[in-house]
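Every protein chain of the complex appears in place save one, which is left out.
Going by the order they are written in, the chains are A and B; count residues from 1 in each one.
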Amino acid sequence: MDHSAAISTRGVTRDFPAGQDVITVLHGIDLDIRAGEMTFLVGESGSGKTTLISIMCGILWPTQGQVEIFGTDIYALTDTELVEFRLANIGFIFQQYNLVPSIDAAANAAVPLIARGMAVQDARAQATEMLNALNIADQADKLPSQLSGGQQQRVAIARALVHEPRLVVCDEPTAALDAKSGRRVMDLLRDIAVAEDRSVIIVTHDNRIFDLADRILVLEDGRITHDGKDMPEDH
Amino acid sequence: MGASRQKCKKIGLVMIWIAIRMLTGDKTKFYGLLFGIAFSTLLITQQLTIFVNLIERGASGVYNVAEAEVWVMDPVSRTTDISYAMPSTALERVRGVPGVEWAVPHIRANAAIRTDTGDLEQVAIIGVDDATLIGLPRTMLEGDVSVLARPDSVIIDDVGTTRMFPDQPTPVGEVLELNDQRAVIRAMADAIPSFTSTVVLYTRYSQALRYVPGTRNRLSFVLVGAADGIPPGELATRVTEQTGLRARTRDEFAQDGVDFIIENTGIPFNFGITVLLGFIVGVAIVGLTFSLFIRDNIKQFGALKAIGVTNAKIVRMVAAQAGMVGAIGYALGLVGTAIFIWAFGGDPTFKGFYIPWQIPLFSLVAVFVILGMTGFFALRNVLRTEPAAVFR
Partner (left out) sequence: MALFPENLSFSRKILPILAVIGLIAAIAYIAFGLPDRQLEEPAEEPARAPTALADISRVAGAGIVEPSSEIIDIGSALSGLVTGLRVQAGDRVEQGQVLFTVDDRAVRAQLRQAEAAIGEARAAIAEAQSAATTAAQQLALYRNVEDPAAVSRAEVIRAEGEAASARSRLQLARARLQAAQASAGTARTELGRLIVRAPIAGEILAVNIRKGEYVSTMGGGGQPFIQMGQTQPLYVRVDIDEDEAGRVDLGAAAYISPRGTADRQVQANFVRAEPQVVPKRSLTNNSQERVDVRVLQVLYELPESASGDNGLFRVGQQIDAFIPARSGKTDER
């Protein structure tokens, strides 16, 4: 196991019951994600990339195998410890953004801080700074429903980064955006998210942005079939 | 350790800030939930209040007498209205019991009188001890108890006034005929009406004997005060042992009156159904709305779980949402009940109605149960949600 890696998985398999049968979605994944890199996880629907990313960021238990994030064996933690570990170390950007509709942009971006126990006012202030970095500080007081898709995505990014996590996980960050906005969001992610000691994993099948990757992992039928800076030609 | 605990507490609090915003953000459901809780509270509290007050009308005869700690009666007597007369020496027999501080005679009987309008009105005649006037209601609305010293005086109760003299500003001065005797109304008492709202005329014991055509035994009750340091319950036992008469403490006898109404009317059943309906309506409205609300927000809850909010905090968030809905809804329902009782307090039918403090507590418990039940089912969905679901 590579202890210098941001995430290392060893022999991760995952089974899902399907009626009488058991479907094995992941077949012994061994991976080391390096810090300071933007890693793309690419695969068709049903290839198991969602399962893998869930296991890698500590929200889905593997059937077998071990996951270490920055040297912590996360599935050896108790439930509560794992939740707190996620809160401290991982930032999430969901495909649907999953912003809380009834609180404004700043508060939404401040959720991880609030969840850590920071006072709402301080958390908002810190989140507003982050929104400023993302160029939407002027939208801080608006509700998510009042924002455009790109703006919502930026709020989601702010929420993922506001608490300075060491790992950022993005699920299809560009899926709901047009090419131009998608590109801009990805540039932003590259500029702000990728830093020393922080790794960014992006789950996507949007080939328009593959050129931004430091490393592309292709998952097919539960196995890593490609690992490199660029996409293989057949994709 | 203490610091970390404080931090945990704080975490709970700030997450509740989000929870409350989630709740109030969806106005339709928020007001739906409030309405459900408020309506249930109103229905349960108001119906229970009316129910309790109605059946407590069976005890009004007892509670109108402020001085008596123990009521002594013939063994077959049941309530203030259903009594079998005793020989007049029963008074002295009761006085002979150690621990009896004082004992006075009390007569309750029915008579019929013709009103001005020519209707026949059933009246209750209550004769109180000539010397001490023990047995009268505590307060007079008009006049003074001393009017009973004058011959042929009676005191009418206020609800009786509204029945007998609906159009007159005051009944004082009216002359009635009772058993061929003259009776002049000289004061009006502030009394809680009986279950049947019978007109009540208070007069002196000796006068009552003349007003009520009767048989040899006329003494309905002996009202007893206990000596210092002797509990009424023990005194009642002593009286029964020594005299063979039935002795009930004030509270027991009040309960007897209530029990009599419970046993002999369909009131408890009917009100029980209404209260149950209120509960069911509450469960239905609140349950459905709350589950819908949780279902709508399940993605947000999932996201929060993924980001790093523990189940315990999620529970606290949902509890806070339920608590806010419950508290406001309950308050509104209670205010509604209070306004109802206050607004109808002037009506003779509702005279003396009050909200027993146990009933708001009961409806509070009912609100707790409603929210607990619906919150439990809603929470189960949230807790079951895999955080991984947010990636789908």
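By our rule, contacts are C-beta pairs under 8 Å (C-beta built on N, C-alpha and C of every residue); 3 or more make two chains touch, one makes a residue touch a chain.
Only a predicted model underlies this, so the values are computations on that prediction, with no experimental measurement involved.
J.: From the listed residues B:Ser206, B:Asn270 or B:Asn381, report the one that touches the chain absent from this view.
T.: The missing chain is touched by B:Ser206.
J.: Tell me which of B:Leu133, B:Val200 or B:Val258 is the one touching the absent chain.
T.: If we include the chain that is not displayed, B:Leu133 is the one touching it.
J.: Would you indicate which residue among B:Gly58, B:Gly143, B:Gly308 or B:Gly352 is in contact with the undisplayed chain?
T.: B:Gly352
J.: Given the contact definition stated above, which residue among B:Ile82, B:Ala112 or B:Ala227 touches the chain not shown here?
T.: Of the listed residues, the one touching the omitted chain is B:Ala227.
J.: Determine and list the chain B residues touching the chain excluded from the picture.
T.: Answer for chain B: residues 20-21, 24, 27, 30, 63, 66-67, 69, 87-96, 98-104, 129-134, 138, 145, 192, 206, 209-210, 215-216, 218, 225, 227, 241-242, 250, 324, 327-328, 330-332, 334-335, 337-338, 341-342, 352, 354-357, 360 touch the chain left out.
Please note the rule applied: only the chains that are shown with their structure count from here on.
J.: Rounded to the nearest whole Å, what is the centre-to-centre distance of chain A and chain B, using the mean of the C-alpha atoms as each centre?
T.: 62
J.: Quick one: in the complex, what on chain B touches chain A?
T.: Those in contact with chain A are residues 7-8, 10-11, 14-15, 17-18, 21-26, 299-300, 302-313, 386-388, 390-392.
J.: In the complex formed with chain B, which residues of chain A make contact?
T.: 50-51, 53-54, 57, 59-60, 79-80, 83-88, 90, 92, 94-96, 98-103, 107, 111-112, 114-120, 123, 159, 171, 203
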